[in-house]
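What follows is chain A.
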Amino acid sequence: MTTATLGGMPAITYNFAYLDEQTKRMIRRAILKAIAVPGYQVPFAAREMPMPYGWGTGGVQVTAAVLGPDDVLKVIDQGADDTTNAVAIRGFFEKTAGVATTTATTEATVIQTRHRIPETPLRDDQILVYQVPIPEPLRFLEPRETETRQMHALEEYGLMHVKLYEDIARHGHIATTYAYPVEVAGRYVMDPSPIPKFDNPKMDDCPALQLFGAGREKRIYAIPPHTRVRSLDFEDHPFEVQRFAQPCALCAARGVYLDEVILDDRGGRMFVCSDTDYCESRQAAGHRGEMAPPDAALPQPVSPRGEDATRVSDDASSDLSASARGRPAGAGAGAGTGAGTGAGGTEAGHD
Partner candidate 1 sequence: MTEQPLLIAETLGKNYGARIGCRDVALEVYPGEVLAVVGESGSGKSTLLGLLSTELEPSAGRVSYRLRDGSLRDLATLGAAERRLLMRTDWGFVRQNPADGLRMAVSAGGNVGERLMAVGRRHYGDIRTEALDWLGRVEIAADRIDDDPRSFSGGMRQRLQIARNLVTRPRLVFMDEPTGGLDVSVQARLLDLVRSLVSEMGLAVIIVTHDLAVARLLSHRMVVMRQGRVIETGLTDQVLDDPREPYTQLLVSSVLAA
Partner candidate 2 sequence: MTTTDNASHPASLAVEEREPEERMASASRSEVAPQGQMRGEGALLAVSSLSKTFVLHLREGARLPVVSGAAFELYPGECVALGGPSGAGKSSLLKMIYGNYRVDAGAILVRDGDETVDVASAAPRRLIRLRAGTIGYVSQFLRVIPRVSALDVVAEPLVGDGVPREEATRRAADLLARLNLPERLWGLPPATFSGGEQQRVNIARGLIAFRPLLLMDEPTASLDAANRAVVIGLIEEKKRAGVGILGIFHDAEVREAVCGRVIDVTEFGRQMA
């Protein structure tokens, strides 16, 4: 039990990580089954959470079920630690579980994510929890749940390729850039949640456990550590990730996923790392992009790593404000054109 205090008076008392123990046990059973059958969507009795659907209710329930008092939690939304959604969820677990939080990928033991996989390679002592809006990869082609279940059961995945075929027929290449379907452990076809397909290769043979939670659709699925994850494609149109013509404007990183940031209404724009932690770490290590602020103006890291991990949400919103990290005000990942969809804004950087 943790107690949040308000003006020195005991206020609301929560069970650890908000959910009651029975519910967490039920979710853990679903998670175990999901790990046992990689890529298979396990139904679970998703609870109402104190946040609307679409804000990560599935991910939050999975996180709540796997979180322990010693865990260090990181929450990202589109790669950024400082967007409303990430800040709110981080605050939620600080309040209900009292766990330490961090923005540093390397320090986290549990990372809940919406639409990205961190650039820093994950380790075997980490768990990545994805928020999933629509878990069924076949849904847009086959509306009947009874039929899609049959198709999974019988490994009938021709339809998935119909979708890719349609892409090539209409655009000349596979235009699906996010939520790009993958085959897990040579068996189930899975929706990786709306991460950019740039991140798909990171799922393959990943040392960390990857869990996927869909609250509205009440499904949990998983990729156990070191599992083969293959992106679907055609022999003559092989899977390719997005490539960016220029490096990050702030940290000069190449080979990472970049967000387009509009600077003004005269067409000014910059491409910066979508993974804010990765970008800051590189800047702190002295890497400079062409639009990076001069050394003198560069803010010190908001606080030494470790201290940061104990910060509570009230402080986070100001400490992690965009301007404090060398970005134009309001130009976080969420401000990139169409970044809310997870991919639209990234197409500009696609060659």
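Methods note: contacts are C-beta pairs under 8 Å (C-beta built on N, C-alpha and C of every residue); 3 or more make two chains touch, one makes a residue touch a chain; residues count from 1.
Behind the choice of candidates: all candidates are chains of the complex that A comes from, given by their letters.
The structure presented is a predicted model; accordingly, all values stated were derived computationally and were not measured.
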Complex member touching chain A, one of 1 or 2: 1
Touching residues on chain A, where the partner in the complex is candidate 1: 141, 150, 153-156, 158-159, 161-162, 165-166, 168-170, 233-237
